[in-house]
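For reference, the structure I am asking about is given below.
In this view, the complex is presented without one of its protein chains, the others remaining in place.
Letters A and B mark the chains as written, and numbering starts fresh at 1 in each.
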Amino acid sequence: MEPVLQIQGLKTRFATKRGMLTAVDGVSLHVDQGETLGIVGESGCGKSVTALSILQLLPKPLAHIAEGKILFNGQDLVKAKESVIRDIRGNQISMIFQEPMTSLNPVFTVGYQIMEPLKQHRGMKKAQARQEAVQLLELVGIPEPTARIDDYPHQLSGGMRQRVMIAMALACHPAVMIADEPTTALDVTIQAQILELMKKLQQEIGMAILLITHDLGVVAETCHRVMVMYAGKIVESADVGELFTRPAHPYTKGLFDSLPKRGHIGALPTIPGAVPSLLHLPPGCAFQDRCTYADKQCSQVPPWQEVHAKHGVRCWHPLEEGI
Amino acid sequence: MTLGYISRRLFHLVLIMFGVSVLVFLMLRMIPGDPAQLLLGEFANPEELESLRAQLGLNQSLLTQYWIYLRNIIQGDLGNSLRSNAPVAGEIWVRLIATLELSLAAMFIATVVGVAAGVLSAVKQRSFLDYASMFLALVGVSMPIFWLGLMLIYLFSVKYPILPMMGRITLGLEVPEMTGLMVVDSLLAGNGQAFLSAVKHLLLPSFTLATIPMAIVARITRSSMLEVMSKDYVRTARAKGMAESVVVLRHALRNAFLPVVTVLGLNLGLLLGGAVLTETIFSWPGLGRYVVDSLAGRDYAAVQGCILVFAALMAAINLAVDLMYVFLDPRLRVDE
Partner (left out) sequence: MSRWEALKDLRQSVSAMVGLVLILLIVVVAIMGPWIAPADPLIPSPLIRLQGPSVEHLFGTDSLGRDIFSRVIYGARISLMIGVISVTISLIPGTLLGLLAGYFGKRIDSIIMRCMDMLLAFPAILLAIFITAILEPNLTNTMVAVGIVYIPHYARIVRAGVLSLKEQLFVQAIVHLGGSHGRILFKHILPNCLPPIIVYATLGMGTAVLQAAALGFLGLGAQPPSPEWGAMLSEGRQYIQLAPHVAAFPGAAILILVLGFNLFGDGLRDVLDPSLRSQ
């Protein structure tokens, strides 16, 4: 079966004061219907830029897509006209963001903001859209939706606002939902509720989810497949179970090692060094300066290799042993 | 809660007006010479002087004098004009409407043109359009409007005589007064010719008066729009598939408008002060020109009345701006 969303060799560049910077460097991925794909990485690795590239929501005129294809049901969004993309945004592909506090417009009621895409994409009249909005609020588990619909964002808690964002994203029954750190700004208990909600809704609607996060815990909870990103490139890709038991890239392993484990006492190991500036990347593997396994070979660009079935890694010295 | 806020503001307003009255009272007493003589002019006869002295309590303490003065103001008695001998309050009222018409027209021009220029500049940041309109805005802020007014008169009334250079309406076209606003009255009277004349008379003075506020609005709108356009909720609106015009004009501008309103409120003094100059240049029979004429005629009763009214006007509009703020920003509407 054809994947709903497919990215091929995407390169997204930013014009900065100190030169052109490649934030996303040749990323390829695909998401199937009903599947959740996670993209994991530290901040600045290009995962959010990848997400924004899909719907071309990049900050203009600083950023642009330099190369690559973004195929949605076979149609290349990079080449599509603005009006075509606009019809897809919030309709067939929708997006939720990290900051529920600032992602809703403070001067409009939440109802109005949910009704907007309904009117825009599904041609609903006001009364009908309002009814639908109430149902959506109910669907995402907001109590007393008929009362809340006339609330302004500042009257709701962070968790409630993120539920509103999800309701908005679901309004037109999208084929793909892109969630950029949807739970990062929330309390742990609220976090679990929101993830649970997303999982439940995915099963009901059958949409694909592209989940961007820095949190491996979130990945374990929700994703079917994971891709690990570092300095603009995908460095490892595998099914969740596979990646969690047999991480092959030293960077991935480093991420796992820095997670707290049951029974662990004392300081957690961290990955030494810091993410290199995208303007001054070392030749070859971008992780070499922080990697304990690095040698001379690592200053050559590492190839992409399949270490196991459906488990790829971009490294000269993939790890063999499991955890 | 909002009611509490309004009443606190009203109290503040009363306090300020009280202070203003003290200030004006003291200033008038500071002018060397006998206040009664001052108010009645040098040719007043002795009986009149004596009766006004008694009326103002000039032989009593300053406090008593102020009390009498305050009581008169509160009763709407601002004294009689030296030049016409009519009550100042009535004279002011007629002129206030004329000033209102001019200021409203100027405010309208300033907001519409200023916001449009600011939004365009922000959307087309760093384009020629942006640089050109921001340079023009800076020139506008620096404009001696009394000079601009004269130049406009020369251009549009003398060189190419298409617009009248003074007054509110062509003689003989006067319409019955309903609101006092010439443009509205002529419309109400259904007199197209009068309406056209009123609008033509309004064009040059209101544009002159609008220049500085327009420039300020353009600058603030631009910087405010630039800030708002980078906000997360604007990205959300785009991600929902809203048309760019909806994103800019509805989602961004509604938020960007808040600082614009504040700045408009803060610069109200500029608009009212500008009215003094504009009315003088275009012989607009408003309050500003009345002040200047009264000063020239040493008509102090009229002058003090005008100053009080101007201050009250400023305070009232400031209050209105505050309330508008609450209307525009739901976060300021506190729930019960």
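As a working rule, a contact is a pair of C-beta atoms (placed from the backbone, for glycine too) under 8 Å apart; a residue touches a chain by one contact, two chains touch by 3 or more.
Bear in mind the structure is a predicted one, so any value in this text is a computation, not a measurement.
In the entire assembly, the chain absent from the figure touches the shown chains B.
For the options B:77, B:174, B:227 or B:322, the residue in contact with the chain missing from this view is B:227.
Listed residues B:20, B:89 or B:129: the one in touch with the omitted chain is B:20.
Although one chain is not drawn, the whole complex shows that of B:116, B:129, B:173 or B:307 it is B:307 that touches it. Subunit B residues in contact with the hidden partner, per the touch definition given at the top, are 15-17, 19-20, 23, 27-28, 30-31, 138-139, 141-144, 146-148, 150-151, 153-154, 158, 219, 222-223, 226-227, 268-270, 272-274, 276-277, 280-281, 291-292, 295-296, 303, 307, 310-311, 314-315.
One rule holds in what follows: only the chains that are shown with their structure count from here on.
Considering their complex, residues 55, 57, 59, 82, 86-91, 94-95, 97, 99, 102-108, 116-117, 120-121, 152, 154-155, 165, 168 of subunit A touch subunit B. Taken together, the subunit B residues at the contact with subunit A in this complex read 230-233, 235-244, 251, 254-255, 328-331, 335.
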